[in-house]
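Read through the structure below, which is laid out as structure tokens, and then see the notes.
Removed from the display is one protein chain of the complex; every other protein chain stays in position.
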Amino acid sequence: MSTTTPSSDDAGTATGHPTVAPAGQSAYFSGDVEAKALGLYRILREDGTLVEGEHVNVDREQALRMYRGMLTIRIMDERLLALQRQGRTGFYGESRGQEAAIVGSAAATAPQDWIVPALREAGVGIYRGMPMNSYVAQIFGNGEDPSKGRQMPCHPCDKDTNYVVMSSVVASQIPHAVGIAWGMKILGDTDKVCVGYMGDGATSEADFHVAINFAGVSKAACVLICQNNQWAISTPGSIQTAAETIAIKGCGYGVESLRADGNDIFAVHEVTRYAVEKARAGGGPTFIELLTYRVSAHSSSDDPSRYRDESVTDVWRDDRDPLSRARVFLEHRGWLDLGQHDEYVAAIEKRVREVIATEEAKAPPALDTLIEDVFEEPTWLLQEQLAEYLRTQ
Amino acid sequence: MPTMNIIQAVNDALRIQMTAESKMVILGEDVGKFGGVFRATSGLHDEFGADRVIDTPLSEAGIIGTAIGMALYGVRPVPEIQFSDFIFPAFDQIVNELAKFRYRSGGQYPCPVVIRTPYGGGIRGGHYHSQSPEVMFIHTPGIKVVIPSNPYDAKGMLLSCLRQDDPVLFMEPKRIYRASRGEVPTEDYTVELGKAKVTREGEQVTLIGYGAMMPIIHEAAKKADEQGISCECIDLRTLMPFDLETMVASVTKTGRAVVVHEAPKTAGFGGELVASICERAMQHLEAPIQRVCGFDTPFPYVLEHEYMPNANRVLGAIRQTLEW
Partner (left out) sequence: MSFSFHLPDIGEGVIEGEVVQWKVAEGDKIALDQPMVEIMTDKATVEIPSPRAGTIAKINFAEGEICPVGDVLVVIAVEGEAAESAPVAAPAPAKTSKAPNGNGHHAPAAVSNVAGVPAVVPEVIDATATRGRVLATPATRRHARAMQIDITKVPGTGRNGRVTTDDLKNWTSGGAPAAAPATSSSMVHVPQQHTPVAIERVGNEERIPFRGMRRRIAENMSRSKFTATHFTYVEEVDCTDLVSLRNRSKERAAERGVKLTYLPFFVKAIVASLKKWPQLNASLDESTNEIVRKHYYHIGLAAQGPHGLVVTVLRNADQLSIFGIANEIQRLADAVQSGTATRDDLTGSTFTISSLGKLGGVMATPIINFPEVGIVGVHKLEQRPAVRDGEIVARWLMNLSISLDHRLVDGWDGAMFLQDVKTLLEDPNLMFMEMI
């Protein structure tokens, strides 16, 4: 378990919530089932000013920590995508434009909670203490990668911070999130919650429906978060579902379903906090849709200009950027000093480059790791197969 | 020593381990209050409670998917898939998730799930209550496949499965759930996984099979004996990893072999066994190894017994190896 005290890491990697008002005070949470699922909870407007009647339910330290967390993702993405373009790694999936959804939700979890990520939640892991070296080691697949170079990049794993490694199959992780939460219940660990993430496309997969149904029936302490970035590679939300929102789908399973502006760091944090506290108190599962936009391509193999109107993307990139929105608020509130943003950027960039340089230099995993971990012990079949390979080399 | 059938043996194993391991949980459709459609979990719901013997919604993907989550967390889940014909909605969870968690996490996330499922034909179940899909899982690295043929092995092997940390598909031969009876100790014991058993010694032909085919094989061996042919019988018991050594030792002695399984012939597990045995024992072979299997058709209803291997077909194959 990682410590509950915040680390002094400049990149903002600690969790824990300040002592502020309990979550769910906003009028949004008193709405009826449909209102919550069809609405859009927001605290910060796009121009960085507060919505009437809303409050920021974090203190300065937490806010800056979250801000640095978003910056970390932004800078990491830039550098790691560049690596792929330069042929130094094989693949990368950016999360540009979704930093608030990632960090805001991560910040609302406690160290003992479990995370079941999809593709764009590495930032959740890093925020909660997954070592950046470990993340980058997995991207290179070097010998220090905890997963021993077995999966393609962006499939990190960190047992210490309860970050569960994903596969590349969409939505298959959602039943796992429910099962983990159910397991917590079975073993009597009532202070723990499992947060499972997914994208909008995942909500079309059978496993989403299976999982959320089980969540409702089991009343497990899970929070299922959909980062609706409105694109599944080239498939826009309008083709993905006829439902009015993603959140409304959850209502059909008897699970409280909320919807928030995913680019509003404080709304994301607050709505997740509400769901996590509710689960921890035995209130069962919550489904949260965070509306955001995938400013980047789906991955390094993708070119969105071939299938979407990039002038729409430009609006989201320039006018709705979660970092800018937060920065305006923080500087206006006096929580972020002038020049502090640049300091953060420089420090984070330096750190990221150091990590990349270190991890890139390391050798790949040894050959005999190939047959490890298929089972607890390699079978005679695997040993024979490896021996046959060695004989021919 | 009491006599049990396979159902009772399975039930006994589950009870023993539920008592010994507080983290063990059983889940599936109709397994709780109802005790399972084959009564394999009968009485466990009353004894251990609804929190540990769980009736789930009707969703194989959900049963296995949530079981995976539970296992990741530290629970020891034992999900039941009501008929192996219905395992396919969970196929992705088994193949892409369950079988690969330990590997893709570099050992950080082992996934100890033991999936129990009845398989095989002979109960007038037609296409969708009779399938033998074992080969699809044998072919998936990361999952063990265990198939008992009798109550003693069923109890002992199930207990072994429940006490190790790799994913297992424990396939129960439903045709002989009740017909197979034998002495089973009441106490706790295990039968080693990965070890085949020579159930009858012989000199001329080796008969290899598993599950509900063992009674067929034994019947054929008996008939062969009446005709002066001495057969050695091997019950594989674990299909992944399989015990090649025992098979090779036998075929080295006899020079002839017949593999029997009710799953369809083409690309069935028999092909793997023939290839592996040939790799090691080729120079001892007096004849090609024969396979007696189900037809390459969906499992029929009326022609069920023609479809499944019977003693006469096995005997025919035995003779073929001798007269070749």
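As written, the chain order gives the labels A and B, with residue 1 at the start of each chain.
Going forward, contacts are C-beta pairs under 8 Å (C-beta built on N, C-alpha and C of every residue); 3 or more make two chains touch, one makes a residue touch a chain.
None of these values were measured; they are calculated from a predicted model.
Although one chain is not drawn, the whole complex shows that of A:V33, A:A82, A:A281 or A:A346 it is A:A82 that touches it. Residue positions on chain A in contact with the hidden chain: 79, 82-91, 140-142, 297, 300-303, 305-306, 360-361, 363-368, 370, 390, 393, in rising order. Against the chain not shown here, chain B presents residues 255, 282-287, 324.
Everything that follows uses one rule, which is that only the chains that are shown with their structure count from here on.
Here the CA centre of chain A is 41 Å from the CA centre of chain B. The touching residues of chain B, counted against chain A in their complex, run 23, 25, 51-52, 56-57, 59, 61-62, 64-75, 77, 89, 92-93, 96-97, 100-110, 141-142, 144, 164-166, 194, 240-241, 244. Residues 114, 116, 145-148, 150-151, 155, 157-159, 164-165, 167, 169, 172-184, 186-187, 194, 206-207, 210-211, 213-214, 217-218, 372-376, 379-381 of chain A touch chain B in their complex.
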